[in-house]
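The complex appears here minus one protein chain, its other protein chains still in place.
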Amino acid sequence: MVAEALACLVLVPVVAACLALVLPGRWRWLAVAAGLLPLPLAMAWLTGELGREGLITVAVAGFEAPLGIVWRLDGLSAVLVWLNIIIALLVGLHAAAHYPADKLNGFRFWPLWLLLSGAMNALLLSADLFNLFVTLELVTLAAIGLLVVDRKPQAMRAAVRYLLLALLGSLFYLLGVALVYGQTGTLDLYQAAGVLQPDLLGHTALVLMTVGLLVKAAIFPLHGWLPAAHGNAPGPVSAVLSAMVVKVAVYLVWRLWLWLAGDWAIPAGLTMLGLLGALAIVYGSLQALVQQRVKMIVAYSTVAQLGYLMLLFPLLGLVAFQATSYHLLSHGLAKAAMFLAAANLLTRLGTDQLGDLRGADRRMPLDVFTLALAGVSILGLPPSGGFIAKWLMLQTALAQGGWLWVGVILVGGLLAAAYLFRVLAVLCARPVACPELPVSGKADQLTSLVALGLALAALAAGFVPAPVLKLLATAWPLGGAP
Amino acid sequence: MTEWLLFWLPLAVVLVSALAGLGIFIAGEHRPILRVSLNLAAALAKVVLVGIMGLLVMAGQVPEFNFALLPGLDFKLRADSLSMLFAVLSAVLWLVTTIYAVAYLERARDRARFFGFFSLCVTATMGIAMAGNLLTFFIFYELLTLTTWPLVVHNGNRESFAGARSYLVHTLGASVFLLVGIIWLYQLTGGQDFIAGGYLGELGLDQYHSLRIVFWLLVIGFGVKAALFPLHAWLPRAMVAPAPVSALLHAVAVVKAGAFGLVRLVEDIYGFELVQTLGLDLPLLLLASFTIVYGSVLALFQTDIKKRLAYSTVSQVSYITLGVAIGGPIAAIGGMVHLVHQGLMKITLFFCAGIFANLLGVKKIDQLDGIGRRLPWTSLCFTIGALGMIGLPPVAGFVSKWYLGAGAVAVGREWVILVLLASTLLNAAYFLPLIKRIWLNEPARAWPAEIDASRLEVFGLVGATLATTGVAVGVGLFAGHPLSPLSWVTGIVTDYFP
Amino acid sequence: MVIDVFLALGLVVLAWQALIGGSLFRGIVMFIVFGMVLTLAWAWLGSPDLAMAEAAIGAGVTGALIMIAYWRLRRINAVEPRDPSPARSRLALVIAVLATGLVGAIGLAAVSALTGDATAARVMNETLPDTGLGNPITGVLIVFRNLDTLLEVAVVLAAYIAARAALGRESADLPLPPAPDTPLLTPLVVTLAPLTMVVAIYLLKAGSQYPGGAFQASALLAALGVLLVLTGRVGPAAAANWLTRAGLVIGTLVFCLVGLGMLVIGAPLLAIPGIWAVYLIEAAMMISIGLTLVLLFAGAPGLSGKRS
Amino acid sequence: MSLLLDAFAALLLLIGAFFYLAGTVGLIRFPDALSRLHALTKADNIGLLSICAGSALMAGELRVALLLLLIWLMALFAATVSAHLIARRSLRDAEDSGADAGKSPS
Partner (left out) sequence: MNHPEIWMLAAAGLFGLGLYSLIIARHLLRQLIAIKIMGSAVFLVLVVTAGLVDGSLDGIAQALVLTGIVIAVAAIAFALALVVSLAETTGSISLNPDDDDGR
């Protein structure tokens, strides 16, 4: 029964994507629904099963590790699959308003959307290094396809830059996989973990794979493509890009450094990754302070918030792992809400230049309120999920005496407050001179409510962390001090 | 049945105004009747619920709501006697201020947004009052910052944004220190609840060095909102907010939250003996005294009425810190009871300032000449309030100053009386000229912006002001009465200093 | 030893010609020649499957795609890109030398540390016979690691949809070079078309025992499609009719349905029951990938009969 | 017997190589496109024929020989058509640019 649920997570969206491509007109809605609706059910059952057993492994095609590919569902991938499903469904609901399945742009949007969520589930489940390469490619192609669905010139330019860098990243990653396969004779990540020696070759393979993945995760020095891509993407696409696609690459870096090379003592490497994260936080926030477009501010905020995920390395420990994973979850929800709200502003007011948005809160109170709510979680202010993550991160940083990281987390929070309130101040200001912007297009309640729903989910994450953190604790490989 | 009530009552009390806020947002701008009735109903309901809880607490029960966020970390609302003091104050004053605000904002825009965030602020204040441990306290403390920001920004013009930015910089900046301090404390002690007399004492911790650092971190965190000396700059600038906001928030809710935090810190976390052994009480005492004098001196030089009242608040709130820092039961009584008295008097003064500005456009002190003839009742209230602040007997202010002085003597810190005397003289120095202008000077030819407000509007404004003045005087006169704040505080203090 | 050096050197020199200096057209031609030499290299290294794949897909189809893209870009005569600043090219040189050194050193170290105990491959060689397949590569692709192949076909499908999204308009007015009006073409097409079909089917069938398989066969079909498009026998259609869309999707769909079907009858997920299933999946993949590559070449949502 | 066959096959292979060499030299030396095409198509096809024959002899199986024959026919076909197309193209380029036929295309 476990194999059926896992298969449902991956194959059902892919089949639905094919059907969505083939079926004419209104039937496509059926295919989309059939592709997305069973996912939460399957995952709910699997989470129950995971609660009992702690780890679920299925050999695809019946062949065990070195020969075949193994699917492995543990606490960490379960949390990310849940985030993927929530984003696919809720942001999908928002997309349904702009990309009706029976119209031309919907005809192109939905197959890619289904392939993207299916591919991400496949990536989160897979334990095979080469299979991860294939799923990463599918995720990247589907994401970039979605990026150019509206054929906006800036989006096109950003897409080409993103694709070139992503392909380069994949090549580096594949080079690392080649070395690992050469050394260990197996492609299964958890099997290779035992065999791979921390010698010159082992370290180089790890570095190559990490560099490749950091390009796809847009971590600080290699983040060049993210702002233009996320800033110019269509609303729902920028949400899924920021909330999931970038996170999946960071998830892989965690898998490599904590599972594959878990017991190699590389303090220098861990601190260096931490420093990259710190630089990302500062750089992203400063850029967000000077940008003029709301979506660019939110995009640079993603660059900053990704830095927090890299702080897991210098603060290695169970609590740090729980904290950064929970930050990943709550940031995913909050950032999706922010991007959807920004997209609503853009579509209905025709612009997202800060200068022209004065007094926007009178005409679109719900979306400005969503931006504020999601901002609360991004800042890590209480009752939000971000606060729980920030609290746990500070706790473990203090416990380990990492004063630098305490400082980085706090400064990150303040800078985030700076650029968020800068946006809110303009939105709530009284329109002084600018002409009364016509509220174009029908006031689509659905898109605003979806954005609000995601923001409330990010806040609700602040109240129910216990079960999620218990689930994450089962996945921690290294044991030792919290 | 009662134990079910004991569990859910604290949450209900906190959530009443939150639900009202949500309702007001949904009711929106175009249904004023529904919005106002919803708001008033919620205010009444809250007062009733707080009343019930007061009775329960007096009967010795301790209503407590507990929800475990994480194994070592739980969200606890607990109504002990100290929290009741602050809860009753904010509940009653929320009702009065709502009436005042409805009348005040009759012709303003964005009222739905205003009243929505207004009730969310009161939710945060109620949450602070009834927080059972530092984590819950911090959650509502930050919520207070978030929900007051839109109110300060309400007018949407340039000055209000400058004021709001300074408010944010101060509060969010200090919350960083507060967060580190709280997490460090949780590191040392695990998730402890507030206990009368302080839980650190019993734990017998020996890391005195880190305890001192944590103490100062928390003092900075609470000091911002309590407008202690270096961190007070935001309060005068935040006076650009509309009068009801300045009245309830900057005279009662926000400022009192900081002071309440300091009281919790000294009384319920560290316990006064530990503070004394760590040698922290003297610096805190000096800081409070300096703020008192500094606030009063600056108030002298202000030409704008609300700015003068703001600096007077800066100094008055430090009385509470002073009372707690002196040590000993009597001074603690003085400090805590001043929490209520100062709230009542200061809100009256702000109400009057609001009426002067709203009806006659009088904002500067020199425009006050002869306003007594034009608005007799408001000016009377203003005078009573001002006299109370100076500390003349019948009004509440005198009681707390008396207890503070007696407490200082009892503990052997006579020099504190000098501080009290100096501040009383300064109070007189900056309030009496106003009173003289109001009653004795000839009124100018025409008021700056005379408007013919409807009878209902005037009745609402003046009625609310009269109510608060009456309570302020009543509390002073019937101080001995068992239900008065003074006797309530003496009850609190007896179980702090057995 | 000499042949190794000759081929390796040839590869590097051709790559140099393709990438640096000279006009872009010359670079593309050199790239196609590079693909041919790489085919020889794979053959010499002892992997006929890869040789065929490189020839058909690496050099043939990719070369055709790049050539038609080059032709279209010249028609749009986009603005000539600026030359890179000297500082940038110096930086690039440094990075390139570093990368070459790194990969070279690591490669040599890896080669010297060849333990030869490639467990996965040895296990595969042992379990191959009982799948009834002779060709190990088809065995790995379709039976042992078939999730990779399934996702790979999905990648091709995603690439097609994304390309259609990028090109935008439904109607197929992406330019195609005019068909040369020489009498020679008709006999060429008439003889080549059936021959290619036969060879493709043969490759598919032979794939289970000898080198060959779905991907090489699909590339052949794609080559045939390209030939038909270029000679005007087949033209881009305005909209994708039902059949074309089904053709695009059949590869992924059949693979998924077979995989899920196994679950229904209790076998492990994606387990391949027998040789017939291998052929079914390979045929579906051949059609789907071949059709996708042709449509990507024509830059059109579908194909129609005569082209004006 | 087989020795003779092998020697003969080797000879055929050598002839083929020689023809290829000739074709390449022609490609480099000849001035214009048409003559280059001429050199290429003639020399290489014959070269291919002799190589196929040589390897067919070496393989010794009829099936392989027929396959090699098919390869030769296919190559012949492709060579003629492409040479024809290139020639047409270079002629048309020459008419457009007025120069005499055969300057190699850019």
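Points worth noting:
By written order: A, B, C and D. Residues from 1 in each chain.
Keep this in mind: contacts are C-beta pairs under 8 Å (C-beta built on N, C-alpha and C of every residue); 3 or more make two chains touch, one makes a residue touch a chain.
Everything quoted here is computed from the prediction, not taken from an experiment.
Looking at the complex as a whole, the chain kept out of the display touches A, C.
Of the candidate positions A:L89, A:V160, A:V207 or A:A473, contact with the unshown chain belongs to A:V160. Looking at chain A, the residues touching the absent chain are 67, 130, 134, 137, 141, 144-145, 148, 151, 153-154, 156-157, 159-161, 163-164, 167-168, 171, 174-175, 177-179, 181-182, 187, 224, 227-228, 231, 287, 291, 296, 300.
Touching residues on chain C toward the chain that is not drawn are 1, 4-5, 8-9, 11-12, 15-16, 18-20, 24, 27-28, 31, 34, 38, 41, 45-47, 49-50, 53-54, 57-58, 61-62, 65-66, 69-70, 72-73, 76, 78-79, 81-84, 88-89, 91-93, 95-97, 99-101, 103-104, 107-108, 110-111, 114, 116, 118, 120-122, 124-125, 128, 136-137, 139-141, 144-145, 148-149, 152, 155-156, 158-160, 162-164, 166-168, 174, 213, 215, 289, 293, 296, 299.
Keep in mind that, in the parts below, only the chains that are shown with their structure count from here on.
Taking the mean of all protein C-alpha atoms as the reference point, the chain centroid lying nearest to it belongs to A. By number of C-beta pairs in contact, A-B leads over the other of C-D and A-B.
Chain geometry summary: the mean Cα position of chain A and that of chain D are 57 Å apart. Chain A and chain B have Cα centroids lying 43 Å from one another. Interfaces, counted as pairs of touching chains, are A-B, A-C, C-D. Contacts from chain A toward chain B in the complex involve residues 359, 361-362, 365, 369, 376, 381-383, 387-388, 390-391, 394-395, 398-399, 406, 410, 413-414, 417, 421, 425, 428-430, 462-463, 465-466, 469. Across the complex, chain C is touched by residues 3-4, 6-7, 11, 14-15, 17-19, 21-22, 24, 58-63, 66-69, 104, 108-109, 111-112, 115, 118-119, 122, 126, 128, 130-131, 134-135, 137-138, 141-142, 144-146, 148-149, 151, 156, 159, 175, 179, 181-183, 185-187, 200-201, 204 of chain A. Residues of chain C that touch chain A in their complex: 102-103, 106, 109-110, 113-115, 117-121, 123-124, 127, 143-148, 150-152, 154-155, 157-159, 161-166, 168, 170, 242, 245-246, 248-249, 252-253, 256-257, 259-260, 263, 267-272.
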